[in-house]
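Quick one: structure below, then a few questions.
Yeah, one chain of the complex is gone here, protein chain that is, but the others are all in their spots.
Think of it as A and B in the order they're written, each chain with its own count starting at 1.
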Amino acid sequence: MRACNEMTEAPSSWTTGSEKLARTLFSQMATIRRVEERLLQLFSEGLLNGTVHTCIGQEACAVGVVNALAKSQDIIVSNHRGHGHFLAYCDDVEGLIGELMGRSTGVCGGRGGSQHLHKNNFYSNGILGGTVPVATGMAFAEKQKHTGSIVTIFVGDGAMAEGVIYESLNIAALWELPILFVVEHNGYAQSTPTHLEHAGRLEARAEPFAIPIRVLEASDPCSVYHAACEVVGGVRRECRPSLLFLKTYRLGPHSKGDETRHPSEVEEHRQRDPLALLREKLDPAWREGVEAQITERVERAIAAAQQAPWAEL
Amino acid sequence: MSMLIRLPLVAPNEETATVARWRKATGDFVHSGDPVCEIETTKAVIEIEAPGDGYLQQIAPEGKSLRVGEPLAALTATANEALAPLLAAAPVTVSEPTRRWTRKAEIMARRMQVDLEKLAAKHPGSVIGETEVMAVGKEAPAETDRVERVLVLGGALGGSAALVLDALARIPTKRAVGVLDREPATHGSSILGIPVVGSTSQAEELRQKDFYDSAVIAFNANLHERAELFEKLAARGIPFTNVVDVTADVRLNARMGMGNVILAFCHIGPFALLGDNNFLSTACCIEHHCRLGSHCAFGPHVAFSGRVTVGNQVRFGMMIGIEPDVTIGHEAVIASGSILTRNVPDRTTVKVHPNYSLRSRQEASDRAPG
Partner (left out) sequence: MTYLQSLRNALHEAFAKDPRVHLIGEDVLDPYGGAFKVTAGLQAKYPDRVLTTPISEAALVGMSTGMALRGLLPVVEIMFGDFLLLGADQIVNHATKFASMYNGKVRVPSVIRTPMGAGRGYGPTHSQSLEKMFLGVPNLTVVSPTHAHDPGALLLRAILEDPGVVLFIEHKLLYPLPLVEAGESVSIEQVDEPNGYPTTLLKNYHAGAPDVTVIAYGGMSRICVPVMEQLAEDEVRILAVFPASLKPLPVATLRKAAEETGRVVIVEEGTEGFNWGSEAAAALYESLWRRLEVPIKRVASRESILPAAKHMEEQVMVRADTVQAAILEVMQ
């Protein structure tokens, strides 16, 4: 089956409101959503080990940013909540599900699991903040090699309390490295709301390092995409860091079974689910067809994973 | 007032420096504060100033590396002043006392029980090495090609042979090859796997047949017979061996004759002296400087304090204590439980009267009323 998100290497040529853009982003978001929901179900059925940190509700961040990158050469470093970034980057639904089910077909042969994924130029790790200096070093390497590639590092608002991030912001700015810091601010660090986690203004954290900051509500993936294109363009052209601060909301639990927020709060945000909002704007016949394809694909991927041999050490 | 100019410590952890350049020559008169030379460390070049007025005499040449505190130059009250007195006053390193032997020699001497003092005295003025020690020392139980074959005499019925065979079983350099016992009923049987091959009268015959290398007497019910057999066979040239259990502890400079049986956990203290053909049961203690004769027998847990002297053919029961400096004469018998504080003459029996009574419970119930 042809992946829904295949596109040419000239993303910046699309204009605002383009139906093609909206459809592409919707397909990716719907794929991510479907995979994440099914993973939570599979977990309840005892078919996954460990836990999963789903990005339900935050898909617009992943698809908006990742599609603004040059996927053939740019680098993405992600975190524990990285399935959305991973699928937006490489659409490897089969490899992701196989990985979480511990099969040899898993993208890392079952060794990494949900929080430690790698494919091509995508890397993720489960230590919050710890990935940031690694990403900074990668940006330095790309600059030294004159590849023109940039590095995008995704962190959550919770991770912004880790000191090593500030060490990295400092060096990235000082050495003028081609790195984009994307903060997905969903208002919670696990169970701790922002007002108990951070002093001052979180979106201003990169100001002292003279790093340009762009703040945006991530309710519409297309506007995230356009903002990301501008920011990415700046990083690549001027070879200097930038920070994209996306305000979003996590509709699923922190990890499976780990939900501490009041249901009414979550419900209120569910009414403004970016995926649902985008869905409304699209042609019903088209979107149902796509959704059906996605559903079928995900089910086939699950079945395939269950048939696949167990990964071996 | 003449003085030495020593290399100062100019920076932490800079223990040495090189004399880079002399700014003043020998014979120059310098004033306090004048730079006299430049020294170089790993980090920088430093000027050394004269600490007072006087005539400079260079000591260390350019290029020489010095340790902190060593003399760079001298500042003398008069030109051409002799430096020797100044340098003589400089701290002298303590010379090590001359040693008479190497550490290795000391270690080997201890292992091989060689008297180093005596050996060193034989070679005055030279350092004793391990070669000299090895030349004199007894070989520690070295691996021999042949394990010593031991014949056990008597004790097949009473259990003494078993005791000796058990001790022999753990000694890697010895091996029991047979038991001789005067009781014919025991012949052909085996004790702990070792065959009873005949009568004690066959000892010489078996020796001629090269059946064994050495013998040891196990029986000790009759010490007179034990002594007699030992003397007789020894006179005929039969070698006797000591059977010392591997768990027994024989300390420095303790010595013994031949044919002794020393069972598990015995302690023979330093400078103790044992004769021949004694039988010590488990956990006996012969403390330092004791002198034990020959043909004595000990039950378990007999303890001598220091400097006890014992004659020949003395029998000890069990759980006995002998206080220091006591002398026990020949053929004495010391009953179990005795604690001796006074000398015991020859052929004397020492008995302890235990402070308990025996009464049958059956009698008591017969006498009970109704």
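Worth a mention:
The rule is simple: a residue touches a chain if its C-beta (ideal position, glycine included) is under 8 Å from a C-beta of that chain, and two chains touch if they have at least 3 such contacts.
In this text the structure is predicted, and so the values were computed from the model without any measurement.
Note on the undisplayed chain: of the listed residues A:170, A:194, A:219 or A:295, the one touching it is A:170.
In the complete complex, the hidden chain is touched by one of A:70, A:127, A:202 or A:215, namely A:127. Only one of the listed residues, A:92, A:142 or A:157, touches the absent chain: A:142. Where subunit A meets the missing chain, the touching residues are 75, 108-109, 111-112, 116, 118, 123, 125, 127, 130-142, 144-145, 151, 163-164, 167-168, 170-171, 174-175.
Summarising the interface, subunit B meets the missing chain with residues 12-13, 42, 102-105, 107, 110, 129-130.
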